[in-house]
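A single protein chain has been omitted; all remaining protein chains appear in their positions.
As written, the chains take the letters A and B, and residue 1 is the first residue of each chain.
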Amino acid sequence: MAAPCVTLLTDFGMSDGYVGAVKGVILALCPRAQLIDVAHDIAPGDILAGAVALMTSAATFPAGCVHLAVVDPGVGTDRSGLIVESGGSYFVGPDNGLLSLATTASRRAWKLDHPQWFRDRVHSTFHGRDVFAPVAARLADGVSPELLGSAVERIVTLEIPPAVHRDGGVVGEILLADRFGNLITTLREDDLPASRAATVVTIAGGESCPIVESYGFASKDTLVAVVGSGGFLEISSVGGSAREHLGAAGVRGTPVRVTAG
Amino acid sequence: MAAPCVTLLTDFGMSDGYVGAVKGVILALCPRAQLIDVAHDIAPGDILAGAVALMTSAATFPAGCVHLAVVDPGVGTDRSGLIVESGGSYFVGPDNGLLSLATTASRRAWKLDHPQWFRDRVHSTFHGRDVFAPVAARLADGVSPELLGSAVERIVTLEIPPAVHRDGGVVGEILLADRFGNLITTLREDDLPASRAATVVTIAGGESCPIVESYGFASKDTLVAVVGSGGFLEISSVGGSAREHLGAAGVRGTPVRVTAG
Partner (left out) sequence: MAAPCVTLLTDFGMSDGYVGAVKGVILALCPRAQLIDVAHDIAPGDILAGAVALMTSAATFPAGCVHLAVVDPGVGTDRSGLIVESGGSYFVGPDNGLLSLATTASRRAWKLDHPQWFRDRVHSTFHGRDVFAPVAARLADGVSPELLGSAVERIVTLEIPPAVHRDGGVVGEILLADRFGNLITTLREDDLPASRAATVVTIAGGESCPIVESYGFASKDTLVAVVGSGGFLEISSVGGSAREHLGAAGVRGTPVRVTAG
């Protein structure tokens, strides 16, 4: 049997011992766990960026994995810890929205209120090590979520604002920038006009660009829009960074408008 | 039996092939080794930062692991290589203090002076690949440290300066900043006043802040002190970076004073 898979997504970076401390706890409790690094350079405290990365990542893993995610600016306050089951996999992390985008289908959730499963001393600034890691290890080892927490009906969820159809166009906004400086928008493929031949994408009422099939179909430093691999429209600068290209017009929340030509 | 675990902590970054070269050597010699990345973004040559990260990380791993650590500005000079055994685990790396903070309890050490265990050609700039990786692989494979090196009594050690009690307060200093911009100090939990209710922490004789339970207990951009997850007092800026907040007053060695209110 393949070893149980535990993925790790955090904002801990790789310049301190925090990621290692989490891994050590898991391996001490479940030595046969297969640890898979997903992303540790989420911007510190950026719950939305973590939630989008978790959604992108978890989509391809086989059922039965445990996805541990920690972007947790409220650590040590009264926000809860969670196990969420969705699509046959488990997600473990803080109840701050981080787990919500990856678990939209048929979600079941448990609140982590059974301290006997935590580390002996829970430190108020490092639940990743002292609460979430031991719980993830037990899930990987086959312990049932019913034993690890109490069922809850609701969890904190992030919402990606729906597209607004107005004046013959559709309007969304910039959600976040990725490592390449691509600006992921809230507009989904289904929101776009059926024919994209003459479609124009306008950012913040200023610069505009066409929708193309992929980055390589325009010349360097040209602004283009593509339907990205997660199904959202994104703005890119060919061979460069749209975030840098657009500057202040490229930040989260900036309106993006699509009109058929 | 679970595969032997080898953790890796370096300042090699993830933008070159150096981490890969080290991993390849280990897997060529011990294919069943389970490689665990701990931290590769230690600031180049920052032995203290590496030693603290190794201490943080290794504390949670089960006994029997091999912890390979390479932050090695003196590579190729006459500094020795080491195996250190502590708490039932092995540490492999340069004798420059890097291994010292993680191995304070009941340490045994061996100098790596048996070149027959190294790669055929040892390159003077890459002992991580040519000396430390093959030795770590052999330890993971069950070779005794007595065969791999010669016992030594002393290793180079880093000291975290002890707290100084003076004028009714206790004085330490800033040790380093973590990824979040938290400033870890040399003051341990035991150094602090028993009651923290009215305690004041003063940095460099200037800005001051209270000790709180966790970051979430103060408003954004407020300076607070918390007892961090490693047991050291640390200065944080809520939702931001204390290092940026304090600027020149936030560097290594800056005095930090704690006084009961």
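Throughout what follows, a residue touches a chain if its C-beta (ideal position, glycine included) is under 8 Å from a C-beta of that chain, and two chains touch if they have at least 3 such contacts.
Please read these numbers as outputs of a predicted model, since none were measured by experiment.
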Legend entry - Contact with the hidden chain (one of A:Pro115, A:Pro162 or A:Gly216): A:Gly216
Legend entry - Interface residues of chain A (partner: the chain not displayed): 2, 5, 7, 9, 14, 36-43, 49, 52-62, 65, 178-181, 213-217, 226, 228-229, 239, 241
Legend entry - chain B residues touching the omitted chain (full complex): 11-25, 27-28, 31-32, 35, 37, 44-45, 73-77, 79, 123-126, 129-130
